[in-house]
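Now for chain A:
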Amino acid sequence: MPTGAIFKFHNDLDTDQIIGSQYLLLPDLEEMKVHTFESLDPDFPKKVKAGDYVVGGENFGCGSSREQAPGVLKALGVEAVIAKSFARIFFRNAINIGLPVIVCKELPDEVNTGDMMELSLSEGIVKAKGKEYTCTKLPEYMQNILNQGGLIASLNKEE
Partner candidate 1 sequence: METFTGKVWVLGDDIDTDIIIPTEYLALKTIDEMKQYGFSPLRPELAGLIKEGDIIVAGKNFGCGSSREQAPEIIKALGVKCVIAKSFARIFFRNSINNGLLLMEQPDLYDDMTEGDVIKVTVNEHVEYQGRFYQIASLPQNLVDIISAGGLVKAMRKRNGLD
Partner candidate 2 sequence: MGMTIAEKIIAAAAGVDHVKPGDIHTVNLDRLMSNDGTTHLTVDMYHNKLTNPRIADPEKLVFIVDHNVPADNPKTAAAQKKMRDFAREHQIDFWEGKGVCHQIMMENYVCPGELIFGADSHTCTYGALGAFGTGVGCTDFLYGMVTGTSWVLVPESVKFNLIGKLPEGVYPRDLMLTIIGQIGANGCNYQVMEFCGEGAKTLSVNDRMVLCNLSVEAGAKTGIFEADEIALAYLQEQGRKPKAVYKSDPDAVYAREYTIDLSAVEQVIARPDFVDDVVPAKEVCGVKIDEAFLGSCNNGRIEELRIGAGIIKGKKVAESVRFLVVPASLSVYKQALKEGLIDIFMESGAIVMNPNCSVCWGSCQGVIGENEVLISTGTRNFKGRAGHPSSKVYLGSAATVTASAIAGEITLA
C-alpha cells in the first residue's frame, strides 16, 4: 500500500466524535461524511485524502454501534485505522464494511498528525519515521471477510 498521512486522535475516541448524532439520519454516507470529526477538527473532511490513515490510542471507536462511524471514514478514502485497541462494535463494523482496522501497541505513541506511514496489510507491517512496527494479526475468519471487501461482498460471493 502507498504511503499516506497520519491523523492522530486521543484515547477513548468515541463514535459521537467521529460522526455526531444529528447527522445519522441524513440519507447517505456521502452527505454525512462532510461532518466527520466535526467536534474535534471541522476541516478533517477537507484535509484528508484517499490513502491517508487514522491513528488512535486505547479503546478507539467506543460508544454507539453506529456503523456510520467507520462508514464515513471509508467514504472519505481513509486507507486503514491503526490503534492500540479498538472498541468491539466499531472493530466488527469496520471489518464488515471492508475498512482495515489494525491493532498496533507501539506506533500510536511514536507518531503525530502529519507524519507519513506505509501499511503492508498482508505482512501485518507498518513503516513510519524510518521504523517498522509489527501489528497483531486478525483472526483468520475476520481477515477473510476483509479480503473479500466486507461481509455483504462475501455474502454475495456465496450466492
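The set was built so that all candidates are chains of the complex that A comes from, given by their letters.
As a convention for this text, a residue touches a chain if its C-beta (ideal position, glycine included) is under 8 Å from a C-beta of that chain, and two chains touch if they have at least 3 such contacts; residues count from 1.
Since the structure is predicted, the reported quantities are computational estimates derived from the model, not experimental observations.
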item: Chain touching chain A (counting every copy) in this complex, out of 1 or 2; value: 2
item: Sites on chain A touched by candidate 2 in the complex; value: 12, 14, 16-17, 20-22, 24-29, 38-39, 58-59, 62-68, 70-71, 85, 87-89, 92-93, 96-97, 139, 141, 150-152, 155-156, 159
